[in-house]
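Let me begin by presenting the structure, written as structure tokens, before commenting on it.
All protein chains but one are shown in place.
Going in written order, the chains are labelled A, B and C, and every chain counts its residues from 1.
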Amino acid sequence: MTEIALSAKQLNVHYGEKHAVHDVSLDFEEKEVTALIGPSGCGKSTFLRSLNRMNDLIPSCRVTGDIWLKDQNINGASTDVVALRKNIGMVWQRPNPFHKSIYENIAFGPRYHGVKNKKQLDEIVEQSLRKAAIWEETKDRLHKSALALSGGQQQRLCIARTIAVKPDVILMDEPASALDPISTSKIEELISELKQDYSIVIVTHNMHQAARVSDKTAFFLNGHVVEYDKTETIFTNPTHQRTNDYITGRFG
Amino acid sequence: MKVWKGNLLKMKKSLIVTMALTLSLSLAACGNNTNSANNGNAAATNNAPTNNTASADLSGSILASGSTALQPLVDQVSKEFMEKNTGVSIQVQGGGSGTGLTQVSEGQAQIGNSDVFAEEKLDADKAAELVDHQVAVVAMAAVTNKDVGVDNLTKQQLVDIFTGKVTNWKEVGGKDEKIQIVNRPASSGTRATFEKFALGTKTEDLAGSIQEDASGTVKKLVSETPGAIGYLALSYLDDSVTAVKYEGVDATVDNVAKGTYPVWAYEHMYTKGEPDAATKAFLDYMVSEDVQNDEGDVVEMGYIPISKMEVKRDAAGAVTK
Amino acid sequence: MKKSNDREVATPHLAEEWVGKVYTFICILFLIITIFSMVYFVASKGLSTFIVNGVNVKDLLTGLKWQPEGEPPIFGALPFIFGSFSTSILAAIIAAPLGFCAAVFMVELSPKLGRTFMQPVIELLAGIPSVVYGFVGLSVIVPLFRDLFPGQGVGIAAGSLVLAFMILPTITTIATDALASLPAGLKEGSYALGATRWQTIYRIVLPTTLPAQMTGIVLGIARAFGEALAVQMVIGNAPHIPHSLFQSTSTLTSAITLSMGNTAMGSVQNNALWSLALILMLMTFVFVFIIRWLEGRKKL
Partner (left out) sequence: MSAKTADKVATGIIVTITGLIALALIGLLGYILFRGLGHISWHFLTSPPETIRKGGGIGPQLFNSLFLLVLTMIITVPLGIGAGIYMSEYAKAGKITSAIRLVVEVLSSFPSIIVGLFGLLVIVNKFNLGFSLLSGAIALTIFNLPLMVRITEQGLRSVPVQQKEASLALGISKWKTIRSVQLPIALPVVLSGSILAAGRIFGEAAALLFTAGMSSPRLDFSDWNPLHSDSPLNPLRPAETLAVHIWKVNSEGLAPDATQIAAGASAVLIITVLLFNLGARALGRYMHNRFTASK
């Protein structure tokens, strides 16, 4: 039984009066990919954003319940939010590299977290770019602006940036839905490789993608988790009728 | 581009540091300023006044502020004085007689320039503390627009004009033209002197009268407005306006000196109690021969030297020979 | 490869976070302290006329005679209040339509010409110092009015024309922003119904942007109300309510500029001027509240 990397207990999220997430409890195995699927507006992204407390940026949003990262309750009031976010990386739907050079994009995090000498930084930059399978395309223009890269390259740069600070978990909010098919398949290959080092939680609309990359899948509907099981069981014989209707595309 | 931006951020940090520095410097400089004689604001360069042996090693900084009419003269003379006494730095501010008198009585300035006696602006106890130094005399002449056709006005005619009884120039022997008064605001020292010595009474601000505190603007309005009348210090008189004789007497330096032309006033440089060495030296220099004689600044700038005056006048206006 | 990251090592951010919060808080604190000390000082000086020198508030606000040097001194500030209001509102009446036309031209008729030519010129106008406006007003507008119209040339007309020039940029920029931020669909809908451009403008564009336009106009009035040096040179400064637009009168700011230097601090004449400054300040608050109220309506 592999260790639990991250687990949410009785998690509720309110936007003003709207109750977006209802008592969700999920455990994410270490070094596994868990996919969160469900129709749009079912609260899966909101749930994902609560895991690294990105919802704190939204004034009217209230997150209750516990989120355990190893032995630390993330959602506790006294948690040092900044330190926690270092351990949980995040990648968004639209690539958002910094308006800086490729090198600076990667080095920005580690340098802030205490890696001061240049040689070590260069090493981290190269390592991260290699792991994000983008080293070959960028190694000779490291000091050019990151905005000059294509969409797919930028997304992989964001992934490289995230792993440069060595998080335990990486959250991905529909990482490939804004990319062309070739870049999407590259991202999917990358995710299955990253599985060896990081636990990954990915929100996606694309069920085939979920089936391809994830070990476990959770089906969200109107803020509730209808079913959470191994990916094959979800896609071959789901226990709940509503999961079956969604998988076969009858609604959503 | 990255390097440049890095510097910018470093620069921004240094900006914050310099800002904090300037602020703390200014706050340190302000300290609670007792009404000490020496000047508080140039704290950095302020050192105790030495005894006035040779004038060369006099030192200290003097602030003179107040009357804008007197400012040009004091400014000019202070430049010459500073050349002779390099250790002394003199700043001459305007702001009007009221500001000057307030600043000297509250110790913010060493010298308060004023066109009027202190008693007229400050209440008695404050005025008593001030020591008067009369450095020059300024005479005022009524001036009219060039094509009004009047070159002499009696006292009564002036009073009728400025109190609104007479409204057309033909009633005083001029062209058939409506009189347009260009006056000074009620608070102006120049107007107080003109009303006291030319009209003999205080006048109200008439509806339709134009008021300007600045002599330059008064001259511009009088020269451009048909049928305009106003009054200017002698130093402002030129051919763009007609200077009117007062009771047949021309507004000239000699008539003022002899006392036949009564519309004049002293230019006062007040100090609070006895002035310190540097200020005393400067005030003595103001009334010294090479400032007051015919080639000196006083005459050149249109004022009348104090030494030339054969008549004296005290605050109440009584003239003594 | 993944080293177990101990959480204690990298916590530089706690100190840094504190630095950020404290620095920005000090800056905003400076702003708040400034405004409150300004209100305190102007109010304390302004009110001392009534408290220390016993001048009656009603006389000051409604009195028609302003004789600070008379025995006894009379402080009737109504002429100044009237002067300030009439010049500012007249200036807005002149500048508002001009501003609206310029804005419509720049947004609707020919945005290209508007952006390349009109916009820089209007912005430059906003940069011209008020001293220069006064200088031009005194040497061009006053003589012009003296020849064209009966009267002295100076007065409310000259004052409001100078002010109209000064507040035109404020009104035009805000009007342009209002027009530009209009949802395009609104206009297309009206065109689709076969309306001409002018009908679209006065039936659709004007009503919907009216609150925003009004904000610009009120802001313009506020700026005109507070203008000192330029007005003082062309208004004539007689402390009376004029009988015509071309008769010398005075405004709150011109009275302050004219006599503040000549009066001794602490004297009743000086305090009376500070009371005028207090009236001016209260009017600024009134204008801001009107703008807030207008902005409230815009969101409905």
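The criterion applied here is as follows: contacts are C-beta pairs under 8 Å (C-beta built on N, C-alpha and C of every residue); 3 or more make two chains touch, one makes a residue touch a chain.
Being a predicted model, the structure only gives us computed values, none of them experimental.
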Visible chains in contact with the missing one: A, B, C
Touching residue (missing chain; options C:A91, C:A264 or C:L280): C:L280
Touch criterion as defined above, residue of A:T46, A:N75, A:T162 or A:T184 at the omitted chain: A:T162
Touching residues on subunit C - with respect to the absent chain: 10, 12-13, 16-17, 19-21, 23-28, 30-32, 34-35, 37-38, 41-42, 45, 97-98, 101-102, 104-106, 109, 117-118, 120-132, 134-136, 138, 140, 165, 168, 195-199, 201-202, 219, 222-223, 225-229, 233, 253, 256-257, 260, 274, 277, 280-281, 284-285, 287-288, 291-292
Absent chain, residues of subunit B that touch it: 1, 5, 8-9, 12, 15-16, 18-19, 22-23, 25-27, 29-31, 33, 39-45, 61, 63, 65, 68, 71-72, 75-76, 79, 82, 89-95, 106, 108, 212-217, 235-236, 238, 300-302
Touch residues of subunit A, complete complex, unshown partner: 52, 54, 57, 59, 82-90, 92, 94, 96-99, 108-109, 112-113, 145, 147-148, 158, 161-162, 165
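In this text, only the chains that are shown with their structure count from here on.
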Most contacted chain pair (by C-beta pair count): B-C
Subunit A and subunit C, separation of their C-alpha mean positions in angstrom: 52
Where subunit B touches two or more other chains at once, by residue number: none
Multi-partner residues of subunit A (each touching 2 or more other chains): none
Complex contact set, residues of subunit B against subunit C: 16, 68, 94-99, 101-102, 106, 121-123, 180, 185-189, 192, 202, 204-213, 217, 220, 224-225
List of subunit C residues in touch with subunit B within their complex: 23, 66-70, 138, 143, 146, 152-154, 233, 236-240, 242-243, 247-248, 250, 258-267, 269-270
